[in-house]
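Structure, as structure tokens:
Showing subunit A:
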Amino acid sequence: MEPHSFIGIKKEWDIVGARQLGREIARKLGFGTVDQARIATAISEIARNIYLYAEDGKVTFETIEGMNHKGLRIIASDNGPGIDNISQVMEDGYTTSGGLGAGLPGVKRLMDEFDIQSEVGKGTIVTAVKWLR
Partner candidate 1 sequence: MDLQVEIMEQDEETAVLAAAGEVDAYTAPKLKEALLPLTKKENFLVKVDLKDVSYMDSTGLGVFISALKSTKENNSSMKLVHLQDRVLRLFEITGLIEIMDIEWGANG
Partner candidate 2 sequence: MDAIDIQEDSYKDLLKLYIDTEDEKALYGAEKISKSFIKQGITPEEIVNLHIQSLQEMYDDMPQAYLRGLDFLLETMISYGLALQEYQTLREKQLEIKSELKIAAGMQKTLLATTVPVVENLQIGVVSVAAHQMNGDYHHFITGKNGDIGIALADVRGKGIPAALCMSMIKYAMDSLPEDTMGPNKILKNLNRVVEKNVDPSMFITMFYAQYFPQTSKFLFSSAGHEPGFYYHGDTKNFEELKTKGLVLGVTSETDYPEYERTIKEGDMIVLLTDGVTECRYGDNFLSREEVLEVIQQHMHLPAQEMAEKVYKHFERLQNFHLRDDFTLIILKK
């Protein structure tokens, strides 16, 4: 397995591709069924954000192999409009698409580590890590 793999997100089907690739990497790393499902859902959420708001972006997967722990890092980056008020989108109950999406707070819950950087007019980078226990 390559340490870096990525999927470009342009159309809704790409979300499915990103899930599939992410799940495969997670399985190979040794994640159980529940964590695989959580990782796939997290990928869906961030990939859907790219698809809905940025039109063009990619989801990159990195495996982390340290001394005592292994993990999967997911990086979603886009050149979209960016997020003006990050605190607001990280608030529970806040969703711009009006749907039932778990949104970014959901991604934070599904993963172990979460970070977001965004600049209005330039784009957004979401990084999330799940550790293998």
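Regarding selection, all candidates are chains of the complex that A comes from, given by their letters.
Going forward, contacts are C-beta pairs under 8 Å (C-beta built on N, C-alpha and C of every residue); 3 or more make two chains touch, one makes a residue touch a chain; residues count from 1.
These numbers come from a predicted model, not from an experiment.
Novice: Which numbered chain among 1 or 2 touches subunit A in this complex, counting any copy?
Specialist: Selected candidate: 2.
Novice: In the complex of these two chains, what residues of subunit A are touching candidate 2?
Specialist: 32-34, 37-38, 40-41, 92-93, 100, 102, 105-106, 109-110
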